[in-house]
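Below is one structure, written out as structure tokens; the observations come after it.
Yeah, one chain of the complex is gone here, protein chain that is, but the others are all in their spots.
For clarity, chains are labelled A and B in written order, and residue numbers in each chain start from 1.
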Amino acid sequence: MNNPVLNVKAVEKDFGGIRALDDVDLVVHNKEIVALIGPNGAGKTTFFNCITGIYTPTGGDVLIDPTAEGNPRRINGKKPNVVTELGMARTFQNIRLFPSMTALENVMIGTHCRTKSAVWGAISRNKATRREEQAVIDRSYELLKLVGLEKYVNDLATNMPYGKQRRLEIARALATDPFLLLLDEPAAGMNPQETLDLERLIVDIRDQFSISIMLIEHDMKMVMSMSDRIYVLDYGRMIADGTPREIAENPAVIKAYLGESDD
Amino acid sequence: MVQFFLTAGCDSVGHAVRKSLLAAAWFVFLTFPLMVIKVNTIENTVVWRWENMGYVAVSIFLGSFVWRWLLARKELKEDNANEETSAEKLLTKVQSHPVLKYSALAVVALLAGLYPQVFDLYQTNIMISCLVYIVLGLGLNIVVGLAGLLDLGYVAFYAVGAYAYALCNMHWDIGFWYMLPVGGVLGTILGVMLGFPVLRLRGDYLAIVTLGFGEIIRLILENWGDVTMGPSGISNIDRPALFGVKLGITDSTIYMYYIMIGLLVFTIFCVNRLQNSRIGRAWLALREDEIACQAMGIDKVKTKLLAFALGASWAGMAGVVFAAKTTFINPASFTFWESAIILSIVVIGGMGSIRGVIAGAIILILVPEYLRDFAEFRMLLFGAIMVLVMVFRPQGLISAKRKIYKYNDTNTAGAANE
Partner (left out) sequence: MEYFLELFFGGLTRGSIYALIALGYTMVYGIIELINFAHGEIYMIGAFTGLIVAGVLTALGFPEASTLVIALMCAVIWAAAYGYTVEKVAYKPLRGAQRLSPLISAIGMSIFLQNYVMLSQTSDFLPFPELIPQFGFMERFGSTMSSSEMVIVVSTILVCIGLTLFIKFTKLGKAMRATAQNRKMAMLVGINVDMVISATFVIGSSLAAVGGVLIASHIGQINYFIGFIAGIKAFTAAVLGGIGSIPGAMLGALVLGLTEAFATGYVSSDYEDVFAFCLLVLILIFRPAGIMGKEKTQKV
């Protein structure tokens, strides 16, 4: 049972001459919270894009093993929707909600790949469709409640406060039933209290849903206190990995962050 | 209020007047060759129409005040963008109140049912074309309004439906009722064939490809004379028969009217259910943000293709009805202008809004029918209004409303991998 759920081997990504990711290895185990840190422009978001199918890696392998039973499958080159169906869901650094849909509908979209009703079901609105629809609505509402957004159920996403939009993105990603949740700077733009609440929420999600979580974050306090392991990316290369304590004492990491005024 | 109108976007009234004078002068210059001069290059004569210069100057001078005012208002409204107009408020009120809603529906149904009894054949015929446009508009609304795919060759599917019925009727004497579903299926097949290669690409390529496709279909209809009878078209197409009985002109027109009402009700029913379903939500999401949508597990190509093909199937059915109604079709009925009219119905009425599309079709089709003098300016105005709507009121006449879902609050958060 100690096989990694996500195993990234020597992934590379070139953007016409610029190497944004170079020989990056990373593993995530079951029920782990793993943080990916690094200075601005290090390639963290690019890494997420490469493993979720938004970009195709130029080289290397991305392997997943949702049940951690030791039979991984290769997913690089697969389309983003297929990757999500296989169980990796993400949020975006620059929030990408569906602005003119309500909060509830945003979460309902997340359940799309786990439901089936099609054109005929929609038009005839038969029993199976109605049941599925109600289940989707109820589940989505539960998730909204979980992230503390029950007040905003029928508000348009675009009218919600910034911090709440980030939470809505998490609920939407959870609705896809992932085994691994990928969060891209979930605390960006939040005040210390909100950050603390978010930290609690993330740990809570991990415990309640028994899933793994990987997050990109600049807030060192949050990263240090909640992650099981940390990876450090700099100029597209993985310069260190280890427990929070190891990372805090790693000279290479300190060097990479020197001059960075982040905290 | 008057003050705001006059000085919108300017420091003072004087500034505003100067700006408007400048705009007027610019447009006088701009329109000078085309509006004022008319040459005959064979006889080498020139006609000068100086009066047009005056019209342009005055209308631009006044119009520029309105333009600035609208722009300023739009900026003010940016904060509370979802404000409803009074007409929309009324509609919402009627809809949210069951008694009002059903009585309003009953009145509409009664009016629609009695229409051919009250009005003469000519009026009924006009109403039938209006109904055809509503159905076409609702069909295109699936593609443009819900899924956000700009289809500029919608008329091609309409043409295919019409020609399918005309040809099958001519050669094999196949009746209307058999061909109605066949027309829909043909539209779907063609939609899939065209959509499949193109929908994988950037959204705006679809616009140009469908534009080209519409032209190609028309060219084929014109040039493939052996099959399509070329530019002269096909005449003597059968009107629909009632239980195998062929009707006279009056009766069959009235019959046609009720068929159209039936088709319209069917269309509204389907579109309404589709847009509030799992599929409909996926379309909307895709329209809003393709990347986020794919990252949420929605298959982009499949979902788009579904919208495109469904829209095409309604065009195919409407085509069959059109052929049966006019009993004569030729390629001239299926030009780009037809696509443009249907698109303006959807855009001006309100993309994604069933009520909007119906209102749009009624206004854009019926008004020009009754104001014949203004018929030649019709497309000019449609084009201008499309630009104005996009700039000032992108949601159209009646904006689409999000459905409010009813949820059960069960207090058992979590319970994921059940």
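To be clear about the criterion, a residue touches a chain if its C-beta (ideal position, glycine included) is under 8 Å from a C-beta of that chain, and two chains touch if they have at least 3 such contacts.
Keep in mind that what you see is a predicted model, and the values were worked out from it rather than measured.
Touch, as defined at the top, links the missing chain to these shown chains in the whole complex: A, B. For the chain left out of this panel, the touching residue among B:G54, B:G262 or B:G383 is B:G383. Contact with the chain not shown here comes from a single listed residue; of B:F176, B:F213 or B:F308, that residue is B:F213. From the options B:V198, B:I261, B:A285 or B:I354, the residue with contact to the unseen chain in the full assembly is B:V198. Screening B:S12, B:S59 or B:N223 against the full complex identifies B:N223 as the residue touching the chain left out. On the side of chain A, touch with the chain left out of the figure occurs at residues 15-16, 45, 49, 54-55, 92. Touching the omitted chain from chain B are residues 26-27, 29-31, 33-35, 37-42, 44-46, 52, 71, 144, 148, 150, 152, 197-198, 201-205, 207-209, 211-213, 215-216, 219-220, 223, 287, 291, 336, 340, 343-344, 347, 351, 376-377, 379-380, 382-387, 390-391, 394.
One rule holds in what follows: only the chains that are shown with their structure count from here on.
Chain A and chain B have Cα centroids separated by 41 Å. Against chain B, the residues of chain A that register as touching in their complex are 52, 54, 79-81, 84-85, 89-90, 92, 96-102, 104-105, 108-110, 112-115, 117-119, 121-123, 125, 129, 132-134, 136-138, 140-143, 145-146, 153-154, 156, 159, 172-174, 176-177, 208-211. Only residues 82, 269-270, 273-274, 277-282, 284-285, 288-289, 291-300, 306, 310, 402, 404-410, 412-417 of chain B touch chain A when the two sit together in their complex.
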